[in-house]
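Our next item is chain A:
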Amino acid sequence: MMLVVEGVDACYKDLQALWGVSLQIGEGELVALVGPNGAGKTSTLKVISGLLKPIAGNVLLDGRSLVKEPAHRIVELGISQVPEGGRVFTGLTVLENLELGAFGAKARKAKDESLRWVYGIFPRLEERKKQRAGTLSGGERQMLAIGRALMSKPRLLLLDEPSFGLAPLLVEQIFQMITEINRQGVTVLLVEQNVRAALELTNRAYVIENGRIVGEGSGEALLSFESVRSAYLGCAPSPGLAG
Partner candidate 1 sequence: MSGKRLVVIALVIAGLALLTVLPVLVQSDSIINLAILALLYIALASSWNVLGGYTGQTNLGHAAFFGLGSLTTRLLWLSVGWPLPLSLLAGGVVAVVFALLVGAPAFKLRGVYFAIGTLALAQVLNMTVGNMFPMITSLPAEYLATYQLAPRYYLFLGLALLTVGTAYVLVHSRLGLGMMAVREEEEAAESLGVSAFRHKLLALSVSAFFAGLTGGAFAFYHVGYYPQFPFGPVWTFDSMMMAYIGGTGTIIGPIIGAVFFVVAKELLALNLLELHLTVFGTLFILVVLFLPGGLVEAWGRIRRVLARRARAREVRLASPEQASGHQTVVGL
Partner candidate 2 sequence: MTPLAQSLAFGILVGGLYGLAAVGLSLVFGVTKFLNVAHGELLMLGGYAGFWFFTLWGVDPFLSLPIVVACLVLMGLVLYKLLFSRMVKLSEENKIKNTLLVGFGLSLIFQNLALRLWTADDRGITTSYSGQAFTVLGVRFPMVRVASLGIALVCLLALHLFLHRTYTGKAIRATVQDWEAATLMGIDIHKVYLLSFVLGAALAGVAGALVSVGYSIQPTMGLEWTLIALVVMVLGGLGSIPGTLVGGLILGVTQSLTSYWIGGTYREIVALLLFLVVLVVRPQGLFGSKEG
């Protein structure tokens, strides 16, 4: 197992957001983490990428604990997060954004090669490389955010709701690119509210509700979960079954 999260509790100030969260991701997998709004999906990603330090539990990358490492070190160790909304540097150009993705010393040396790779997956970015990121459309910004994260040649890519706010056609395109990225050897952990789309990408997903992992499995198994069912089938949730 490449990434192991075990028993993580995490808090924002006085509010506990995660309770005993555990999950495992194997090398080369594409795993989804689904759940309703506010369930703790982003928090889980933040714990992995180091932006949020857990008060209990551990995060292990190839057996090595990450919880004591500062966030910028975790990037060097091979984990790259695309935050919700992409959060590109709007005042900088597309190229500058990508260059910053390869900030670490190792990544910087391989910068040109990485650029070629990213342009290969997202040709639109090469067209717009001199443009200020703030002038890009929503879909292009998302592509830029993902491309930027790829510049560090990560082993594990964390994607926080890449479909958010995008038109369905764009969502399909982005998801195709994600599949391609995974096919090229990058392990992916995809956080999505859009369960339907997520389950189309992968057959392995975790369900998180109210800060707790309530289940794991393939598409059919997940349908047994209330939140998944209501999201997937549009049924109203019935009381008493929430995790």
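In this section, a residue touches a chain if its C-beta (ideal position, glycine included) is under 8 Å from a C-beta of that chain, and two chains touch if they have at least 3 such contacts; residues count from 1.
The set was built so that all candidates are chains of the complex that A comes from, given by their letters.
Predicted model only: the values in this text are computed from it and were never measured.
Engineer: Could you work out which candidate touches chain A in the complex, given the options 1 or 2?
Structural biologist: In this complex, among candidates 1 or 2, chain A touches 2.
Engineer: Looking at the complex, which residues from chain A come into contact with candidate 2?
Structural biologist: 49-51, 70-73, 75-76, 80-81, 83, 87-92, 96, 99-101, 103-104, 107-108, 148-149, 152
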